[in-house]
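Every protein chain of the complex appears in place save one, which is left out.
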Amino acid sequence: MRTLRFLLRKEFLQIFRDRFMLRLSIVVPIVQLLILSSAATFEVRSAKVYVVDRDHSSTSRGLIDRLGASRRFIVTDASPSMELANEAMLARKVSVIVSIPNDFERDIVRAHSAKVQLVFNAEDGATAGVTQSYAGQIVAEYARELGAAIMPLAKAAPKMEIRARGWYNPELDYRDYMVPGILVQLVTVVGTLLTAMNIVREKELGTLDQLSVTPLPQGVFIAAKLIPLWLIALFELTLGLVVARFVFHVPMLGSIPLVFGAAALYLIAALGIGLFVSTLAATQQQAMFVTFFIVMIYLLMSGLFTPVRSMPEWAQWITQVNPVKHFIEIMRAVLLKGAGFTDVLKPLGALAAFGVLVLALAVRQYGRRVG
Amino acid sequence: MNRGALRAFIVKELRHILRDRQTLTILLLMPLVQVVLFGFALRSDVRDIRLAVVDASPDYATIALRQRFTSSGRFTVVAVARTRDVIEPFFRRGEADVALVFEPGFGEHLTGTEPARLLLAVDASDPNTGTVIQSYSRAVIAAYESDLSSGRGGVQIAMETRMRFNPTLESVNLFVPGLIALVLTLVSALMTAISLSREKERGTLEVLLVSPLRPIQIIIGKVLPYLGLAFANVLTALLAAWLVFHVPFRGSVLLLLAESIVYSLVSLALGVLIAARTSSQRAAMLAAMLVTMLPSALLSGMIFPIASMPGWLSPVTNIVPARWFIVIARGIMLKGVGLPYLWRESLVLVVMALVLMAAAVRSFKPRLA
Partner (left out) sequence: MTTSSRSELAIDAKALTKRFGEFTAVDHITFDVGAGEVFGFLGANGAGKTTAIKILVGLLAPTEGEARVAGFDVRTERARIRRNIGYMSQRFSLYSDLTVRENIQLYGGIYGLTDTQIRDRTVVLLESLGLTSSAGDLVGSLPLGWKQKLAFSVALLHEPKIVFLDEPTGGVDPITRRQFWEQIYQAAARGTTVFVTTHYMDEAEYCDRISIMVDGKIAALGTPAELKAQFGVTSVDDVFVKLARAATVSA
């Protein structure tokens, strides 16, 4: 349409003349990507351990050595006093206390079974859980060694050989896992925030009223607003992918065109939300607040920070209507696992449906302005 | 005379704030919504693990082991196949979390001379979940193994676990102290910056500077209503957290209050500085977001543990005031400790407050000259 061409020209001229916002839209997401990629990790590094060994036997020392030998634990202190250990934990000097009772070795030799107590600083429940897993594996492994040492002649004992392999993230690098999600967050904030603020700015300046009085169809106006921002968001995604690939060496196993296709679909919903917000806010400040509020809820409920599968049933149902969740799923599947088009068909379909739905709702809400 | 002027000024600020209903609603809602989300929905415990089994030659052992997984309550078998090539598509589509591959003749080998082999393939794209799933899986297998060999040897070490400060591993407990920091930052830094720069832009600030009010009074007058708002906000969030989610509060309320005031002063000073240094309201808004909100959310240890961050980044977090406040708040709320344990962090905050406030006041002086 001819009028669309004129409007698009105006939008692009305005965007590129606004040096401040332009610089901001490029610099801020990249800086955020750089910092966030390094900061956004839940990786559990070595935990400092305080040992309260009341047995002082070779068996108990064996367990302590095993713990220390693994990368996951560092024995920093030892004493026979539980009080001192608790103090150390309160003072944040250690995060794990291992307490070995004084008949540890005797119980192992006589009864083939003994107890140890582990106390974890569980302020961060997730970290504590993972640390517990590591500790549990080491203890179980040690028990197995002891069993083999004590009863070497029990050849009737069944032997299993377990090979455990982690797929898709051999280095267990948290960054590889988080970066696809961070890219989604980036694109979301840029898309939704810029849309909301851009439209509200015209509202604030009064030019919006001026356009309403012209024969300009509403659809053309909205299209002219959204198309440039859609392109800019895709551009941001490109930048982000380049940084992720060449600075962080995040694996990109799957098809990049597929990523862009999903992004293009997703952005329709994201921009639609921005359009919706613009109908609610009268000032740019309000637009910013409302956008951040809504985007925050979307991001929290998307599986970006905490796994969707850990949520209660009802919450998982809610995430089904969250386009961010589907996009993150696609990003992770395609980039980390090399998923193809057919693998992500379901979330893609959800994205398409949401894009249409959100946009339709937003346009309708926008049309209601003329009271 | 100055008292009256200051009071009138504070009243005007309060009116401003109360009139912008939309922003106010969001300010009050935001922490509440976050508390609710973290309390009800956001968890990191691993449940409902989907298991894909590859069993070319099912026998008593493989079936028994399969049943062990199902009856553990943690695993659900989503597929049983004969060949390995199902694993990849399942993982790719996100339809399984772990795959158990029995080599053919598993049961025979158990009683024979060669070990019975099985492969545990875990979708480790999320490293933490992957680790936990692996450890749960191993535990099930180990229990089966030890049952097979009971009476024939094998040592068991039972691990008694205690989770201190947060026995239920609730993520909300971890999050609420950070939330306080975020709310305080939002109101004290962001809103102050916006409000001040708006006056600057409109020209009403000059009117104030020319009035009998001294710069420090103008700052106090601007800052006091936002301080009040911040605290009202924090109190509602804390009440919600305590009443609905039983987030513990083991330490001294007064100490937390005092520390919160210090932290607010730091944020307020930052807000003032940002308003003084930027030339437009939009710039102040975005600068405040960038310099105060984002670091407080991302680099303070609120969501991402500082201990997990790479070596070069954790020293950087030391300049983020929220980082220190969160340690203090967590200490008071979850551990019930007082100043003897927290004096270092408190000192850092106090120093930051003094330095920044001095800088903030000074940034207003040149305007009079």
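Things worth noting here:
By written order: A and B. Residues from 1 in each chain.
FYI, a contact is a pair of C-beta atoms (placed from the backbone, for glycine too) under 8 Å apart; a residue touches a chain by one contact, two chains touch by 3 or more.
All values derive from a computational prediction rather than experimental measurement.
Partner chains of the missing chain, restricted to those shown and counted over the full complex, are A.
Interface note for the absent chain: among A:13, A:91 or A:282, the touching residue is A:13.
Residue-level contact of chain A with the missing chain is found at 2-3, 5-7, 9-10, 13-14, 17-18, 205-207, 209-216, 370-371.
Definition applied: only the chains that are shown with their structure count from here on.
Of all residues in chain B, only 20, 22-23, 26-27, 29-30, 33-34, 37-38, 40-48, 89, 91-94, 97, 110-111, 115-132, 134-139, 141-142, 145, 148-149, 152-171, 173-174, 194, 281-283, 285-286, 289-290, 294, 298-299, 303-305, 307-310, 312-313, 327, 330, 334-335, 337, 341 touch chain A in the complex they form. On chain A, the positions that touch chain B within their shared complex are 20, 24, 28, 32, 35-36, 38-45, 63, 89-92, 108, 112-130, 132-137, 139-140, 142-144, 146-147, 150-151, 154, 156-170, 172-174, 176-177, 280-282, 284-286, 288-290, 293, 296-297, 300-301, 305-307, 309-312, 315, 318, 329, 332-333, 336-340, 343-344, 346.
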